[in-house]
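All protein chains but one are shown at their positions in the complex.
Now for subunit A:
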Amino acid sequence: MGSTRTTGAPTKITQGSQTKGGIGESTLRPDGTLKVTGEFAYSSDMWHEDMLWGQTLRSTVAHAEIVSIDTSEALAQAGVYAVLTYDDLPAEMKNYGLEIQDTPVLAHGKVRHHGEPVALVAADHPETARRAAAKIKIEYRELPLITDEASATASDAVLVHEGRDDHHIGHVPHPNIVHRQPIIRGDAAEAAKKADVVVKGEYTFGMQDQAFLGPESGLAVPAEDGGVDLYVATQWLHSDLGQIAPVLGLPEDKVRMTLSGVGGAFGGREDISMQIHACLLALRTGKPVKIVYNRFESFFGHVHRHPAKLYYEHGATKDGKLTHMKCKIVLDGGAYASASPAVVGNASSLSVGPYVIEDVDIEAIALYTNNPPCGAMRGFGAVQACFAYEAQMDKLAAKLGLDPVEFRQLNAMEQGTLLPTGQVVDSPAPVAEILRRVKARPLPPERQWESSEGADVRQLPGGLSNTTHGEGVVRGVGYAVGIKNVGFSEGFDDYSTAKVRMEVVGGEPVATVHTAMAEVGQGGVTVHAQIARTELGVTQVTIHPADTQVGSAGSSSASRQTYVTGGAVKNSCELVREKVLEIGRRKFGTYHPAWATAELLLEGGKVVTDGGEVLGDLVDVLAGESVEVEAEWRHRPTEPFDLRTGQGNGHVQYSFAAHRAVVEVDTELGLVKVIELAVAQDVGKALNPLSVLGQIQGGTTQGLGVAVMEEIIVDPKTAKVRNPSFTDYLIPTILDTPTIPVDVLELADEHAPYGLRGIGEAPTLSSTPAVLAAIRNATGLELNRTPVRPEHLTGT
């Protein structure tokens, strides 16, 4: 065969296509080597000359009046600089909260959950602070406990919060319900009459912890102007700032925040932990104060994933079409609201899953109880719903005698589907396709643990604990698919700000990107540099540390940062590019007509035409000048859900993943080994394919964790946490982590920057129900609760 040759006009190039290290490449993360070699500076590693150590004293009971607090012995201890209680709070405002300011900075007359902060100590040594805190005497008078829906909503129930005046109180049926969101569409009762089969189920989802590895920590340094500089690991600097400044009695510009090294977040750093406490102690003592939680305290220092009870009814016709769905989702929000209202909105609006059901009757509520406060965690309300509706799908398929994947595909939503909220899905929704892909993969070989030297116990349930050499082991295969919203919903003004500067440094054009985005491990800083290279045609990009000297970047949550702050960086880069070209036209326009007539691009440090002709060097264009733009960027606005009907264009974008789980279950001992978790996910556009893979594998593993081991166990009789340690709160080790083959689809969403889709959460949703489905497949058990424990599998 001869070679082909194209003649004619030169190929048109697009911005950034000729520049190395731009979007679409797997550039390496700047913090990667440091983290792997143990050299990365986390917030807990900070040190300041002359600093003090702060210690929090927390309640030992879940619900009680505080009769008295005696701090005299603690204050008398040598090395102690300050002991603070509620009475020492300096401002009128004494509470904080993400949406509802119901959380006291320090307990006022009452504690509402085990581990609530009551007093603070600053001392010159952490051990001194700890011992002094132990000398504070608190007398409690215990109150009745609210621990579940029945105790919370009884007519004579003790109110967890008296005198509520938040904007949800008007529409909730009981003051111990934080928020309620119904969604009514069609006529579920009428549609049920068309059903040939009806399946009802009650499901329980255990309390999962984010289990980030870097405990809460930070350093507050008092400033000469009466303000404070706070260095802290968080998920959203500006949200913290808005809660910190009022309780310190300072204007926001007197509280300067800088992000320090974050050791994971997963939603657990959306709420305030030690931020205010460290600032209070620093302002009181006039000295820098560092607070670092240990692992035990960390379990009390952040919110957890809402445990949930879910009641579902689905119907379907003989030929496998879903007729209707009714559900009630009860989320336990614990003692303070945190993100509960938004979690309710998500659970409710995504309770139907990625399926077409026209007639629905949906209700989701979050309770106030005396259990640990629950809030944001990866998947945010959609996780609990997915666990339940996917179990329902399997039950329906079994009842209809249909293949579980084909049954799902028959009812799968697609682009153009009208959701129960009345919103139309207006970008690709390849639900049937991702299911097809995971199903089409070859299965791992049977009895994969057998080797020429006998059983390889590492491949068997129990692992190196040597509990089986194949006895009692049965394989199971299960499928699940989920839907997650991307970005903040329900009318929230979900913007991000990016400041981009371009100048010549050391004879090279350099772009500096400054945002307040919290890099919590998701790889945002890597992606920002890639976007700047693509949009500005430079190789050198400096990422400025994230702080509050630039506008808000919103939260590093809701799978939103690449979309929204990435979008803001792209937008600011485009504005910078225009200004750079203006300078070029002003300086060099007379030398070449193309300056005025051609579409101009920045590529490889040069100004080029879209035909590839070089017009000039950025070094020359920017000689003696710099360009800087700070701009906010917004995705399409959303609307609140109607409080009675749940109607409204509430979400920005949807994200879909499907899993196939292959497990080996030791049916006699009730132990599980997940062999493989195959994933297919649409990511719109992979800005950094390696990071995408990491997110999908990480999310999948976190979903596996809550399927087979991860649960904070709260004693129902005392509302106390029983396992606040990594000894007894188990997270998957590498021996628990299966092979995770990933199939990435890139179907562009035309509304999003580069067509991308937020990806961080979707894989956490379907992983859990896929593993559960596989265990059910292996054992024949119903298993309506996650995580599954050996007792559940052995009936003991």
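We take it that contacts are C-beta pairs under 8 Å (C-beta built on N, C-alpha and C of every residue); 3 or more make two chains touch, one makes a residue touch a chain; residues count from 1.
The rule is short, and it goes like this: contacts and distances are computed from a predicted model.
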UniProt protein name of the chain not shown, from "Multisubunit sodium/proton antiporter MrpF subunit", "Xanthine dehydrogenase family protein subunit M", "Fe-S cluster assembly protein SufB" or "Ferritin-like domain-containing protein": "Xanthine dehydrogenase family protein subunit M"
Contact residue for the chain not shown (choose from A:455, A:643 or A:744): A:455
Omitted-chain contact residue, chosen from A:39, A:508, A:728 or A:782: A:728
Per the touch definition above, residue among A:114, A:256, A:673 or A:776 touching the missing chain: A:673
Per the touch definition above, residue among A:296, A:311, A:492 or A:588 touching the missing chain: A:296
Candidates A:79, A:463 or A:741 - the one touching the absent chain: A:463
Subunit A residues touching the omitted chain (full complex): 130, 294, 296, 453-458, 461-469, 471-472, 668-671, 673, 708-709, 713, 722-723, 725, 727-728, 730, 732-736, 789-791, 794, 796
